[in-house]
Every structure is written in structure tokens, then in C-alpha cells.
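Structure record follows, encoded as C-alpha cells.
One protein chain is absent from this view; the other protein chains keep their places.
Chain IDs A and B follow the sequence of writing; residue 1 opens each chain.
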Amino acid sequence: MCLAIPGKIIAIKNQLATVDFSGIEKEINISLVDVKIGEYVMVHAGFAIEKMDGEYVKEMQGYLGKK
Amino acid sequence: MWNIAMENRKNKLVELEDGGGGEKSLRLISEIRKFFPVTKKWKNTEDDGAVFDLDKLKTLNVHNGHLMSTSSSKLVFTTDAFIVDPIFFPGGDIGKIAICGTINDLSVMGAVPIGISLSLVIEEGFPESDLKKIMQSIGKVSKETGVPIVTGDTKVTEKGKIDKIEIATSGVGLASKIIENGGAKVGDVIIASGNLGEHAVTLLASRFNYRTKIKSDCQPVTAEIQSILPYLTSCKDPTRGGVAAVFNEMAEKSKMKFVLEENSLPFAKETVALSGLLGIDKFSFPSEGRFVATVARKDADKVIKILRRYNCDAKIIGSVAKGGGVYLKTIIGSEKKIEVPRGKLIPRIC
Partner (left out) sequence: MQIVANKILEEIKKKADKIGQPIRLMELCGTHSQTIAEHGIKKLMPKNVSLVSGPGCPVCVTDQSDIDVVVGLALSGLPVAVYGDTMQVPGNVMSLEGAKRSGADVKIVYSISEAVAMQKEKPNLVFFGIGFETTTGMTAWAIKNGLTVYSAHKLFPLAMEALLANKKIRVDGFIDPGHVSAIIGTEVYQKFNIPQVVAGFSGEDVLLAINMLLSQIFENKPRVENAYGRLVKKEGNKKALKLISEVFEVCDARWRGLGEIKNSGLKIRKKYQLQDASVVHKKLIAKIKKEIKSKPSACKCGLVLQCLIEPKNCPLFRRACTPESPQGACMVSVEGSCNVEYRYGK
């Protein structure tokens, strides 16, 4: 139930943000966080629950991309 | 009312009579046949059964562009059914899966497909334009691969009895060497012909409203397999149940242990992401145009070099050892068991 995935905010419209998860995109509810375009969020059950440190996510994505 | 009636006339729909065997049936069948002009050496393709003269085998030394040994003495026969939803998806449709799936089932046995039968069960009210698109897809693959649709059947059911359209196929192929599922040996390496699971990603993304550039990997694999046939010790295409299902089958039949390397997994980042987002194991994601195989270690580099001409993501993903079961060697150095997928698998993906 704690399954959550980090993604990057690429667009915002009111309470919804388009979030990019390594090439998979979806609209996510951002009512629980204060975010800007370009920031990373941890997403659980369709909601961003908290902002994530972007440098870490890029490092992980780079690592995943090499696999 | 008038506008709706005009729309219905413009968008011609399949009717019950189209599957009844009468005049309308003959019309529909003849429309469908127009998409399949390729017959190769088959005769009587409009009769009750298509005919292939076995005497012709002796004179056949080039078939579908592949140089065949005249000692192709084994007939390989397969059958399949397709109920995929949605019927149109990025990278293909139910028709493309049907013909590729059948061709690939023969190809992973080491056979060169020589003919396919096509049975259609269509729901009353299905748009003829959609039917034509699906037949066009099948015809395109048939033309590109040279594998003919030699016979078939068409039925129409009342509305609501099935969901839009279902396709069943059978296929025959010829082989000189059969690749067994259980042929892996200790020391063999495990290879993947490219990134896996992208057919599942496409359908799941569509079903759960995610957007992605990933398209279905649906395609025929005959040419790739034929190019490395002498080196294969076992081979399968990971359709339903994904690699979790096929590797467990291959490990059991060969009585070997299959060990995959976590730092060399054949999954695109999108596949990893969608698997995490949906909580569905990526090892159970079907592919419809990829294969996994085992080859002797000494042949591995050569095989990968050949396969990379078709797909730059072909790679070695693990090795075969003594023991049993399928395991993932994790990046932290432990071994995680990969089980046969259980419970409700992803529905209607093939």
C-alpha cells in the first residue's frame, strides 16, 4: 500500500499536474503539495504526497536507463 | 432519426446474415479474401481445405527468402486464439497479433511458417471499416513475410454474445532442426532479442489512462531466429505470463536453474516505471514480437552481434546453472526467486 513512484512535474492546471514517470505520463492530483514545473514528486494512488529531491531522482533514472 | 440512419448506412455494419452462409456471406468472404493475395505454393485456397503438394518440398530450396535445407522433414503445427482488448492499439491491432503470434509460435520451434488459417467470429453490428482495417493489418504482415493465409472461416453472432471480434488461427511450418523448450545446458547463457514487455505496457497504459510513446512490440521473429538457428539450445516467445512464465517452463523442462542478472534486465525505463505505478510485476508482462533463448557461452557474442542487426537492445541477460527454478541475482548480491505468475493475470492482453 505504500507503493509510490517518483515523477517530474511537466505541466500544472489547478489541482492537477501532468507528471512524467520515465516516459509514462499521467495527470496527478497535487492538492497535498506545493510544487512548480520541473520539480519531482513522490506519487501514491494518484496523489503527490511529497516533493522529492530532484538530483537523486535524476541519478536513479540514469542508473535505471543503463540497465 | 434520419441522421442516425444515414450514419449507419455510411458506416456499414456487419450483420447476422453476413455469417449465415448465404449470398451476403459470400460477399463478405470475398471482400476479406482481397486482403490476402499471397498464396505461394498452396492450391485450392478457396475450397474447403487448402492443399500443399509435399512433392514440391524436394524442389523448394528457397522459401520466404530463407535458404532451406532440402532435408526439412518436420512439419510443425500450431493453433492460437485472440481476444485482445482494445482491438486497436499503438503499434498494431488484433489482426497483427493474430498473424504474428501464429508465425512466432512456429518460429520459436525452429520452423519456417508456410501457411496460416484464419477463423473470425464477429459480433453483429461490428463496423465493416474496422474489419477491413484488421484484415489489412494481417495482409500486410502476410505480404512482408511471405506467409500466406490459405484458408479460413467467418461467423457472425448476435449482438452481445461476444465482444466485437475474436480471431482463431492455425499455422503450419517446416523445420529441419526443432528447438526444444527444455534444451538448456549448464553453462549456457540466456539472451533476449530486445526489450521485453512493451506490448503489455502499451495495452496497460491505454487501459489505465497513462500516456507513453511506447508501442506494442508485435512483429514476426522468423528472420531473427533463422539467423541464429544453429546456435539455439532452447527458445520461447514470452507472450502470456511474460518471462516469469516461460523461464519457469524452460527451467523445469531442462531441469536447470535459470539465473537472471538484475543489472542486465531487458526492460525499457518506461516498462519499469509502469510496472511500479500499477504494482504489476514486469516479469509477467507479455511481448508479442520478442523471444528469449539459451545458447552455448562460446557462441553468445556471435549471436548477440547477429541479433543486434535486427534490434540494438538484444543482449545477454543471465546464465544457466545446475539446480532448478528461476532466480534473479539482485544488485545487492542476493538471489530472489521468480515464481510462475499466480492469481488473476493481466486480462485480455493477447
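Heads up, the rule we're going with is that a residue touches a chain if its C-beta (ideal position, glycine included) is under 8 Å from a C-beta of that chain, and two chains touch if they have at least 3 such contacts.
Not measured: the values here are computed from a predicted model.
For the omitted chain, the shown partners it touches in the full complex are A, B. The set of chain B residues touching the chain not shown comprises 208, 263, 279, 330-337, 339, 342-343.
Listed for chain A, the residues touching the missing chain in the whole complex are 1-4, 29, 31-34, 42, 44-47, 49-53, 56-57, 63.
FYI, only the chains that are shown with their structure count from here on.
Listed in rising order, the residues of chain B touching chain A in the complex are 201, 205, 209-214, 262-265, 267-270, 272-274, 276-277, 279. By the touch criterion given at the top, residues 3, 5, 21-26, 43, 61, 64-65, 67 of chain A touch chain B in their complex.
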